[in-house]
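Presented below is the structure to which this report refers.
Every protein chain except one is present and positioned as in the full complex.
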Amino acid sequence: MNRLQLKDLYSGFRDPDTIKALAWAINDETKKLKEPLKIMEVCGGHTHTIMKYGLKQLLPSNIDFIHGPGCPVCIMPKERIDHAIALAQIPDSILLTLGDMIRVPGSKSSLALERAKGYDIRALYSPLDALKIAEENPDKKVIFFAIGFETTTPMTAAVLEQMVKRGITNLYFHINHVLVPPAVDAIMADGQAKINAFIGPAHVSVITGAKIYKSLPEKYATPVVVSGFEPVDVMQSILMIVKQKNEHRADMEIQYSRSVTLDGNTKAQKMIEKFMKPREHFRWRGIGDIPLSALELREEYAAYDAEKIFADILPTEPIDDHKLCICGTILKGLAKPNDCKVFGTACTPNTPMGSCMVSSEGACNAYYRYGEI
Amino acid sequence: MKQIQLSHGGGGEETNSLIHDLFYRYFGNDILIAAEDAAVLEVKNKIAFTTDSFTVSPIFFNGGNIGKLAISGTVNDLAMMGAKPLYLSSAFMIEEGFSFDELETIVKTMAEELKHSGAKIVCGDTKVVPKGAVDQIFINTSGIGEIEKEGISANNLHEGDVIIVSGDVGRHGAAILMEREGLGITGDIQSDCATLWPAVQALIDSNITISALRDATRGGLSAVLNEWAGQSKVCLEIEEASVPVDEAVQGICELFGFEAFDFANEGTFIIAVPQHHAMLAIQALQDIDVTSNATIIGRVTMKKEGKVILHSLYGSSRYLDLPKGELLPRIC
Partner (left out) sequence: MCLSIPSKIVEIDEDNMATVDTMGIKRMVSLDLMPDVVDIGDYILIHVGFAMSKIDEAEALQSLEVYQEMLEAMEEEERRQVIETDDNCDSRGKV
């Protein structure tokens, strides 16, 4: 019995010869395409893969990528980043968040700059660390600024579960978890981006199941292929999309079959539902308000809800981006990073004007790091 | 447990015993124990002179300690100029309460490391500061080397030169990262911390032309390649698959979204030689233990001045830029 090695799960899906073979098959199949393909890869991680492995260089010119809003740090409007800063400035507090949030610019400052001033702000590698920090600092208000799409939301829920179990009372949550399908619907409703196919997120789908995309082909007559993150996965997904187009189909297909099922991780889904519910309104950078596109803590957990407990210090006014920053337009799929006047000049990962440049899932960051040759 | 006290840095009896019992004992040579105000030295040719301060945390890590770094770091800087390392100074700034045993281990390691190049510590200084004034121990070493091969320079790369890396990349940075609090990972990554003079000597002895040498310290391979491309105004085209990376280093990169090319090295260097000397260079390097895995990774062209291009095995290319900012793990 040919047993799989762990390294096969990496090298097998990055194999150069396989990438070449898929490129060859795509180029062959694309000859029959009637119209140019504009594929939106929803997820920032897929943008990253496409840029890092230079996949566009292997594809014919009638396949173009439209970068989607799948970067949970990028889509947060400045006022919510200011929330994080305001929470960090509460006396006797410890502000915790996941890595990328630290350097994102708010309206006047960033968590990194505030940390340099002496506020206790820590980047966690796992939300689980919040429990330990809360227990070790019983006299502090420990606030976890939770970000992420559906992949990361269950982890926050698991921490909430542990918190209740362990009777921790000094841990608060500021929930900024967002959902993929409403964002995709909002971009399609906008209508400008002219998308005619989707590469669906990999790990969001592991949690939610591919079932959440079933309505997309019906609504928009577009193929949706749920793809893994490795270059072979993305290339195979593109091949599957081209084939669908040539066969005049618009179906939801799973390329990432080794990890994605139709139903997903129901235990994780139930844990999310236990603690969180969709919130009526949430402003997305560039896109504006999308109803029911984000989550908040349920009423029975109001005692841990930082947005309620610390409401009096949280800013409420929406704040727009810098005039020259076109993050919002890029997130809607209407521009590419190199269309931006300040890309690479005033705006760089060290001096970011918008979060798309500083977040490692951001399109601008991917373009800057891997450069267009 | 015997500890270093403020009095050990006071200049009196305790300082004298520390110097004799520890530093002279392990570093002992005629110039040092002459105990003059300054070391009197003689050299025949041009010299190279360098200095470096070492503040690594943790001071003991998998594959070495701050002492080993303090010697190999300065010795390597000299070697990269084609200079035979001869004389080093070493200055210690020690926090009061520091363990004597740990200091002895560090000094012993330094003495061991010196043997790889034959360099001698000919002068030094010891200060002991109150608690909190330094983080345990800082060491500065300065070094003088005698130039044996001139003309090695970052401004000296020419179209057609071949780029060679002396071993797998990223191990020192990855080893230090492993020890960092809060990552919660364990694994066996050893720093590549090592003296490179014997490898450079082998290159010099082989009588080949050497355009440039540089050890890939902070900023890793990416930094060196970009510096060379910028200073020599050339393009460096690298075959991505040919750059050796240890599997566990790759593991850390996968886990946290880092690039091995950005991690620091302390015993790995990059060599640029004209095409017709490439094989001789490889043979010379592979004969030396610390560079036995030397391999060609690319060449110098004029494709895009000042840039480094990475080529994949399947026909795509991208730029390799200077690493930026803090090392933060990618999440979502």
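Order of writing sets the labels: A and B. Residues in every chain begin at 1.
What we mean here is this: contacts are C-beta pairs under 8 Å (C-beta built on N, C-alpha and C of every residue); 3 or more make two chains touch, one makes a residue touch a chain.
Owing to the predicted nature of the structure, the values given are computational and were not obtained by experimental measurement.
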Residue touching the undisplayed chain, where the options are A:Val104, A:Val142, A:Ala268 or A:Met353: A:Ala268
Contact residue for the chain not shown (choose from A:Gln89, A:Ser107, A:Ser126 or A:Thr329): A:Ser126
Given A:Glu161, A:Asp185 or A:Asp251, the one touching the chain that is not displayed: A:Glu161
Missing-partner contacts on subunit B, residue numbers: 178, 183-189, 247-248, 250-252, 254-255, 257, 329-332
On subunit A, residues whose C-beta touches the chain left out of the figure: 2-4, 6-10, 12-13, 15, 17-18, 20-22, 24-25, 42-46, 70-72, 98, 125-129, 148-149, 151-152, 154-155, 158, 161-162, 201-204, 206-207, 232, 257-259, 265-268, 271, 361
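Convention: only the chains that are shown with their structure count from here on.
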Centroid spacing, where centroids are CA-atom means, of subunit A and subunit B in whole angstrom: 39
Residue ranges of subunit A in contact with subunit B within the complex: 10, 16-17, 19-20, 23, 51-55, 57-58, 72, 98-100, 102-103, 123-126, 129, 147-149, 151-152, 348-350, 360-361, 368-371, 373
Interfacial residue positions of subunit B with respect to subunit A in the complex: 182-184, 241, 254, 256-257, 304, 309, 312-319, 321, 324-326, 328-332
